[in-house]
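What follows is a single structure, written as structure tokens, with notes after it.
Every protein chain of the complex appears in place save one, which is left out.
Read from first to last, the chains carry the letters A and B; within each, the first residue is number 1.
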Amino acid sequence: MELSFVDLLLFLLVLSFSTVVVLAKDTLVSAFALLLTFVALAGIFFQVGALFLSVIQVMVYAGAVAILFIFVLMLMNLSDIKNYIPHYNYRKWFSFVGVICLGFLIFDFILAQSNLHQDQIAKTSLIVLFESLFVRFMAAFELATVLLLAVVVSVVFLSKNQENLSKKE
Amino acid sequence: MMAEFFIFALVAFSIGAVLIGISQLLGRKFKGIRKNDIYESGMDPKGEALRRYDIKFYLTAILFLIFDVEIVFLYPWAIYYLENKGSTFLMAEFLFFMAILLVAFFFFLFSNSLKWEE
Partner (left out) sequence: MNILLVLLKTALVIGIPLGIIPLILHVERRGAGFIQRRLGPNRVGPFGLLQPLADVFKFLFKEDVLPSHVRPVYYYLAPMISLLFAILPLAGIPLCGKIDIDGTLFRPEVFHSDLGILFIFALTALGPYGILLAGWSSNNKFTVLGAIRACAQMISYELAMTLTVISLILVYGSSDIHAMIASQGQLLQIPFISSFLGLPAWGIFLQPIGALVFLVGIFAESNRLPFDLAEGESEIVAGYHLEYSSIKFAIFFMAEYVHVIVLSALYTHLFLGGYNLLPGADFLAEQWPLLTPFFEFVCFFSKVAFLIWLFVWVRWSLPRFRYDQLMDLGWKRLLPLALGNLIVTTAILFWKHSS
């Protein structure tokens, strides 16, 4: 259970970027720091042996979710966050506690990695993971697809609603 | 392996930093009033920088997210299928998944919500 230098570095990166996310005055700075948090988190996932999860983290979270956040913030011009959050002045204290908790969580996560050397975390664990996804939890997998269909339908209706509203104005 | 990647990323980042640093050292500095102004075809800028833009960008981002998640499900399916080639169960699962995906796709295709012209 040795922590290498890379583990500690990733750990510090995640903590510092998430601190920036909470404490930044400009919301778009928070969004970009959130992106970097996702990328550093993917590094941690890779270090504990979750190969596929780290790839998915970069592709979906850092590649799609963060873009969504940034688009929304840019489109809605929510740069000045003070007007929208009621207890804005207490965020420094809450964020301090939150970052300490996050630090403990990630530290536990890294310490709990198995003893497998990097090269041995090979295809076999991937196949086991995929087998449980497609054979044991097949129902959940198909239901997730139905959930995505529901999201598409709702998003299309919301955007049409928005267009109708803005046409009436 | 991650350490190698870190070194790689560090070298890549420092190339840009070094170039900008060299330019700071070598380039001249002149004080000018109009040169540092915002560029709006020579006129004075009107309004703030971030206004409200079209909702179609938001729609594009959300649809990209949804189809990205679907692709995330397809990757392990492909890798798992290569281990059990010719398994009818896997094919049936794939066809069911694809059917729902195609329903979602054709729904948003024919809903005329991604009209970019006008």
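Just so we're on the same page, contacts are C-beta pairs under 8 Å (C-beta built on N, C-alpha and C of every residue); 3 or more make two chains touch, one makes a residue touch a chain.
None of these values were measured; they are calculated from a predicted model.
Of the residues in subunit B, those that touch the hidden partner chain are 1, 3-5, 7-9, 11-13, 15-17, 19-20, 22-24, 26-30, 35-41, 45, 47, 49-51, 53, 57, 60-61, 63-64, 67-68, 71, 74-75, 78-79, 81-82, 85-86, 88, 91, 94, 98, 101-102, 105, 109, 114-117. Residues touching the missing chain, restricted to subunit A, are 28-29, 32, 35, 39, 51-52, 55-56, 58-59, 62-64, 66-67, 70-71, 74-75, 122-123, 126 (touch as defined at the top).
Following the convention adopted for this analysis, only the chains that are shown with their structure count from here on.
With centres set at the average Cα position, the gap from subunit A to subunit B is 15 Å. On the subunit B side of its complex with subunit A, the touching residues are 1-3, 6, 48, 50-59, 61-66, 68-70, 72-73, 76-77, 79-80, 83, 90, 93, 96-97, 100-101, 103-104, 107-108, 111, 113. Within the complex, the subunit A residues that touch subunit B are 4-6, 9-10, 43, 46-47, 52, 56, 59-60, 63-65, 67-68, 71-72, 74-77, 79, 118, 126-127, 129-131, 133-134, 138, 141-142, 144-146, 148-149, 151-153, 155-156, 159-160, 162-163.
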